[in-house]
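All protein chains of the complex are present and in place, except for one that has been dropped.
Our next item is chain A:
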Amino acid sequence: MNLKDISTSVPKKDHKGKVSGQLPYISDVKVENMVYGVLYRSPIAYGKIISIQLPNLPDGYEAVGAEHIPGPNYVKIIKEDQPIFANEWVNYIGEPILMLTGKDLDILYSLLNEVKVEFEEHQAIYTLDEAIKQKSVSLVLASYEFGESLENISAIEQGAHQIIEEEYDTGYQEHVYLEPQGMLAVYKDDEIVVQGSMQCLYYIKNALLSALACGDDEVRVVQSPTGGGFGGKEDYPSMMACHVAVAARAVKKSVMLVFDRSEDMLVTTKRHPAKLKYRTALDKEGNILSMYVDIFLDGGANVGLSSVVLQRALLNSAGVYKIPHFHAKGYVLKTNTVPNGAFRGFGAPQSFAGIESHIGHLSKLAKIDPLAYKRKYLVKQGDPTITKGKFRDPILVEEMIEDVLNVSEYKKKKEDFQRLNQQNQRYKKGIGTSLFLHGCGFTGSGERDHIKAKVKLVKSKDDQVSLKISNSDMGQGILTTLCKIVAKELNLPFEDILYPYPDTKEVPDSGPTVASRTTMIVGKLLERAAKKLKNQWQTGVEQEVVEHYVHREMIPWDEKTFTGDAYPAYSWGVNIVEVEVDTLTGNLKLEKVYGNYEVGKVIDERIMKGQIDGGLAQGLAYGYLEKMTSKQGRIQQKSISDYGPPTSLDIVSIESKVFDNPYADGPYGAKGAGELTLIGGAPAVQAAIEDALHTSFQQIPITPEVIIESLWMKEGEEG
């Protein structure tokens, strides 16, 4: 492949199959001797199962439950707290208790209505606020604390001119990947093959080895084309895989489990609702002297990945700023609601929404333009991180800000909007900014201690090279970008590099497809493997090379003290958003959106543009459009129209630019990009609304109802 610049776009590997609709997703697959599975789910939020009564099952219909699990009854993720089939206690509405299997879905659903389970109901905890009020240690699923000593912080506070306290709330966010979750276990006498929509093949394989208590060669996991993930297919598919595999073993048939949209929305993981508290000491001029941050995440009923999500939330709690004296503490609290899990950004979107909001409000007190105030505190190369790590690489944020200010005509618009808003009583325009970063790859020593990624390249006799890795293309384009890296390194035509959908029988564990790690970590390993293969190249001969992850030691990460380098590298972004608010209805119209990003080196410009536009659309909508709530433990939005993700009419064209800043340990200099693009959306929307209405918000999403309420409050205050 003779690309002068790796960033030059090439046609995507999977374009033909997708555009024609002929690439089979899991729900398009039918195998011989296949039955469907449907799940009986807990109708109560918290209680004990007293008895289970099954209806008479017709021939070919069977029930599968906890008693059929050969291994321990939990989905192996991090902690052993999530049952595959609940058989003693249920902890949330929708928790699976048993599965019915059979040929006909209509019959299965009517049988499901006849299952009778008797419960002893207990008092549940439904909301994060209730859980916080309880102050009970038994509700703490995870917690961390770090930073400067509290004695120092309170000494500074005592000498301060003013102490500002703010509380900030963020809501659920639902992934709404267009393809609902689906998993199939193909039954064979000596092997169960689980295939479906997924991000993490070896997470699933390890969960299956535990649940089935079987040997390594008795289970196999194969990724199907995956219709969007965004984190929603990181942890949840492990549970579905256990369901279908246990059922297949029990009924000796292949078992398919596919959710419809409402089941998917009601029971799968979501972005953690959060409460963030800020206490900041200021001097007379409004300069920050110290900051104390408390973060509470609603974990839902099981810890799942929540402890890791909390880590990232805390690591981002000071945003892109160097705060003189900083202390932070965070908790994941248990509630009797659907377990929350991974979602693009993984704790960072909550933290950035909170800190950008808080710093914006501090700038108003200091009577300085928000962006000017933020720039005073911007971290620079060589600065320590809040965990006593170091920002090692050049930081281009100043340059990126200058550029986007010019492109957007920020200063002129600020003035124009003020004038326009004075003339127009009903429609108010505003402009807002956000500054953000994303730590690339796993937090701390995750890559070195837990993942230990391994990649393989296999060359055939006809000199085609196949990528043998366990990473999933879920739409983000790695089938194309990773092949490009290998093709360029080997100087082979792009078409001669193959990347079949991964199968654990064929591929080593190169780690999960999460944490903006795939391009940077796996891509780098592939680049090294390709170099190695090139050195040994023998035309017409079968060859194989393997590469293992090598950790570059920096300041070692210590999870207990929460100190050291949390990430090997950071990607950066700046957003500017312009809105128009209808003060009569509270409706918001996006008018212009700008984004400047730095992700090391882009592997494919067109794919990067897709990540920017798609991530930003999700991030913007998180700030004002997408609202999910739960009432008495029950999710209230069970359809796409109830929830309201953006349509083509909500989004406007996005003017974006990517800055080169090659990173030594990434392939061709690339760092992570996928999550970064979401993070700046919500805070920039909030800042723009605040600019339009001259008011402050302490929550997202800022829906029309929230806007109207705040306008009433303001009217009341102004008399």
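Basically, contacts are C-beta pairs under 8 Å (C-beta built on N, C-alpha and C of every residue); 3 or more make two chains touch, one makes a residue touch a chain; residues count from 1.
The working rule: contacts and distances are computed from a predicted model.
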(request) Among "Menaquinol:cytochrome c reductase iron-sulfur subunit", "Putative ABC transport system permease protein", "YfiR family protein" or "(2Fe-2S)-binding protein", find the name that the UniProt record gives to the complex chain excluded from display. (result) "(2Fe-2S)-binding protein"
(request) Among A:467, A:490, A:617 or A:670, choose the residue that contacts the chain missing from this document, as touch is defined above. (result) A:617
(message) Touch as defined at the start, partner being the missing chain; which of A:210, A:408, A:476 or A:596 qualifies?
(response) A:476
(message) Please identify which residue in A:140, A:640 or A:711 touches the non-displayed chain.
(response) A:640
(message) Given that one chain is not shown, which residue among A:277, A:448, A:532 or A:606 touches it?
(response) A:606
(request) List the residues of chain A that touch the chain left out of this view. (result) 9, 11-12, 14-25, 27-28, 175-180, 225-230, 260-262, 474-477, 606-607, 609-610, 613-618, 639-641, 645-649, 651, 653-654
